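The other protein chains are all here in position, but one chain of the complex has been omitted.
A, B and C are the chain letters, set down in written order, and residue numbers restart from 1 in every chain.
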Amino acid sequence: MDQTLLDATGEPALRYTVGGAEPSREPPVLLVHGFGSDFELNWARAGWVGALRNSGRRLVGVDLPGHGGSPRPHDPERYTPKALAALLARVLDAVGAPEADVVGYSMGSRLSWQLAVDFPGRVRRAVLGGFGPVDAFEDTDLEGLERGADGGRFGAVFAAAAALPGADTAALAACARGQASQVYSPSPAPDGVPLLFVAGERDGIAEGVESLAAALPAAEVLRLPRRDHRNAVSAQAFKSAATEFLARGRGLSG
Amino acid sequence: MTELAVPADQAATATETSMQQAVNAALRTLLAEDPATLVFGEDVGRLGGVFRVTDGLQAEFGDRRVFDTPLAESAIIGLAVGLAMNGWRPVPELQFDGFAYPAVDQIVNQMARMHYRTRGAAPMPITLRLPSFGGIQAPEHHGESLEALFAHVPGLKVCAPSDPADAYGLLLQSVRADDPVIYMEPKARYWNRRAVRLGEPDLPIGASRTVREGRHATLVAWGAMVHRCEQAAELAAEDGVELEVLDLRWLKPIDTDGLAASVARTGRAVVVHEAPLTAGLGAEVSALVTEHAFASLRAPVQRVTGFDVPYPAGPLEPQYLPTVDRILLAVQRTLEF
Amino acid sequence: MNAEEAAPAGPDLSGIPPELSRSMYRDMLTARLLDDEAIALQRQGVFPAYVSLRGQEAAQVGSAAALDTATDFAFPTYREMAVALTMGVDMVGYLASHRALWHGGLYDPMESRFGPVNAVVGGPVPHAVGWALGESLRDGPGCAIAYFGDGASSEGDVHEAMNFAGVFGAPVVFFCQNNQWALSVPVEAQVAGGSVAARAAGYGMPGVRVDGQDVAAVYEATRAALRRARDGGGPTVIEALTYRVNPHSTSDDPGRYRDPAEERRWRERDPITLTRRALERAGHADTDFFDAAETGARAFCEAARDGVGNAPHPAGSDLFSHVYREPTEALRRQQRVWRDEVGP
Partner (left out) sequence: MTHTGPTSERTFALPDLGEGLVEATVLEWLVQPGERVERNQPLVELETAKSAVEIPSPHTGVVARLHAEEGRVVAVGEPLATFAVEAGAGIVGTVPTEEKPTRRVRLRPPAE
């Protein structure tokens, strides 16, 4: 992570890096990691940098606030989908990319969707991994997160994230609250942005993604056999489907 | 002091080995038998050497006895001298022949004469392993032949094996010896595999070996040129000319008796080496033959060597190194004299 | 911010004329593509071996761009292809050394003011001091720059050359590309004290450490050192921290001594990507420029590749040419032996 995006007050807001194939004629691919993860863990170690470089793509990787090398504010308002999507749009400005393809995973997919909705034209095509329409925080005691009070679907994800060395539990809790404050809704859908949903067969969090895709004008779904929410992201099938899907955008736009 | 090559029946217990493996095996034996033995140089530890000759030694004997040094040839030999003065038995490597020049001061002015100038108080049981000679299309400074330079230095012994069995025996002999030895490994022959028995040295220091018997002329060579002379001798045999091939093995001291005995049988001698002609070791061999076997000579000693030009780049290497044809032409000159 | 110190954001081009930044980017991109072509030529058996400079483009182009090619002189090792390119050396003649057509290369070093390719580690460094002394003896305007690596910094030649330069106050820049690896030996097992620049004080000259991936920092440090030397201020040591991304040479197998994860981390600090970002941020270049730069670079590299690939092998008689300016009769005799017994 060698670049820093500053916020309006000149304070560091988010760390990002640029890499992949150089030179490349295509718009860059923005990689947005999931809750409790970061660029290194979610993408670099899972082999995505090499996969994108070998398909001739430049990439922009971010550490979301509260994660990895980025600042860790404790105010939930800094972590709402809309706030983080706006930050991602400014990263695209910083790297001089009027348009980009986006690959997200889990919470990263939720933010990629938000980016495409809130900033029309900035997202050419999007791959949304480990994502589904069900509200992940439905049965979560958001106030008791730090105390580990809540069970529920999200509780286990939070506990694993908080256990990571260097994790800031308060920041992660604020992030969860920020995310939960704006419940996902399939509409409005990103206008004119082809979508590919990819999830492990056994990924509970992606429940209902098939019906979500069916209701959208240009969306496909790929289920990864024998994979779950945690081990789908490094699957070769996921990478090849994503690079192939994004390559279809070549020459179509702008 | 010469004798036949390994008799056929002993070959039964021989195994397919390359010189690279034989030197590796010898270093393993030496490191195991004497805790004072140290192996060091550039890239010899973790990498296992640019030719993998020291592969696996650091893992087996630890990084206090097999270790990498910074990139400074003079300091490597200076280090060896100091280690020897402190009771160790150093086996430094200089990665390539051409890299030895910066260390010549430490080799000549320190290592070679320390025993002499301390009246025996400070022995130098050092063996400098030096991958030498050409034949692998390597870059500049990676194909030089320095035997004449080192043979000229009082206090140094110099040897060069031509096959895996000798590589093993000569290295044991050199490292166990208490005098400094320059052990020149013919890198072009690192990978050739031969059925050999790796055993204790069977000849004393300084001994040559007749690798092929013949009666019309003697080809004298060392290192990779021994194989080239064997090829020439096989071709000559098709014309009914039987050439003897004498592998000197030791370039300091040279086996004068063995040389004289061979020329006494054949009456003719052709010396073959890769180094340039002028003041090459061929001149020394020729002088020894003239001094010790003059009466047997039917023709002047011939020398087939590299030309007096800087060692060339890869594409011209085959035109610089002694060829089979040039060796046969030299033999013909002695036959027609 | 977490404990890990934030890596510098990349080149700050504000102090450099935009046209120069653009030309440095073009040279770095051309060097990258030519390096790839050279590796391919080795794979195809046209080159017996090749030593890649991938990852060190900013250190080489940034320093070379600061030279005054009318008055200065560069002393390279065998890995300074991007310096040669930036100085306008005939690249077919340069690559000829890697195709082993002629050890020093087939370009004119005096004409190019770029010394012959030199395989002896640290060997040319004292030459740079000699050349620089020769310049100051006649009060000439020129400066020398000696290129060497962290490995060479252990050689006696380099230490002796630095001391001589300090004693004579010679106008020379010692430019060390510390690319972290000397074949299989990491810098911590090569450079005691951890810094080549820190040794400069011991030799009576300033030492500067720069981020070798930052072409602007390298350019400005070199320019300052050259100006100091031209003004009679004497020598300087510049240590550019960079990384040897590819193996030592096409004959090397880093799998035996180095962690691929380290290579990947440095591969992400690509000097060309950093320079491109800086050009975009500073508004010095648009996508048309980048497209044109790439097209131009590819054309140049294809011409150089074909040029060196089709260059004729040296004639056998070349064995004997240039040994002396005034050949001896003995050597002519040997050439006749070659012609009779070996020649085609």
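By definition in this document, a residue touches a chain if its C-beta (ideal position, glycine included) is under 8 Å from a C-beta of that chain, and two chains touch if they have at least 3 such contacts.
Bear in mind that the values here come from a model prediction, so they are computed numbers and not experimental data.
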For this session: Please provide the labels of all shown chains that the missing chain touches.
Result: A, B, C
Problem set entry | Contacting the left-out chain in the complete assembly, out of A:21, A:83 or A:164 | A:164
For this session: Can you work out which residue in C:260, C:283, C:296 or C:327 touches the chain that's missing from view?
Result: C:260
Exercise. Of the residues listed, C:23, C:69 or C:251, which one is in contact with the missing chain?
Worked result: C:251
Seminar exercise, completed: Out of A:145, A:233 or A:246, only one touches the absent chain, namely A:233
For this session: Extract the touching residues of chain C with respect to the undisplayed chain.
Result: 45, 48-49, 247, 249, 251-256, 260, 263-264
Problem set entry | Sites on chain B contacted by the missing partner chain, in the whole complex | 18, 50-52, 55, 96, 135-139, 142, 187-188, 191-193, 216, 228, 231, 235-236, 239-241, 314, 323-325, 328-329, 331-332, 335
For this session: Since one chain isn't shown, list which residues of chain A touch it in the complete complex.
Result: 37, 41-42, 45-47, 50, 160, 164-165, 230-236
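The rule is short, and it goes like this: only the chains that are shown with their structure count from here on.
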Problem set entry | For chain B, the least number of touch steps when starting out from chain A | 2
Problem set entry | Chain nearest the global centroid, as defined over all protein CA atoms shown | C
For this session: Select, from A-C and B-C, the pair of chains that is joined by more C-beta pairs in contact.
Result: B-C
Problem set entry | Chain whose average C-alpha position is farthest from chain B's own | A
For this session: Measure off the straight-line distance from the CA centroid of chain A to the CA centroid of chain B, and report it in whole Å.
Result: 65
Problem set entry | Chain centre separation (chain A, chain C; CA means) in Å | 42
For this session: Would you please write down the residue numbers of chain B that are in contact with two or more other chains?
Result: none
For this session: Pull out every residue in chain C that's touching 2 or more other chains.
Result: none
For this session: Give every residue of chain B touching chain C within the complex, in rising order.
Result: 42-43, 46-48, 50, 68, 70-72, 74-75, 98, 102, 137, 139-142, 277-278, 307-310, 312-316, 319-320, 323, 325-326, 329
Seminar exercise, completed: Interface with chain B, chain C side, in the complex: residues 48-49, 78, 100-103, 119-121, 151-152, 154-157, 182-185, 189-192, 251, 256-257, 313-314, 316, 318-320, 323, 330-331, 334-335, 337-338, 341-343
Seminar exercise, completed: Seen from chain A, its contact residues with chain C in the complex are 1-4, 12, 15, 17-19, 22-23, 25, 44, 49, 58, 68-69, 71, 94-96, 166
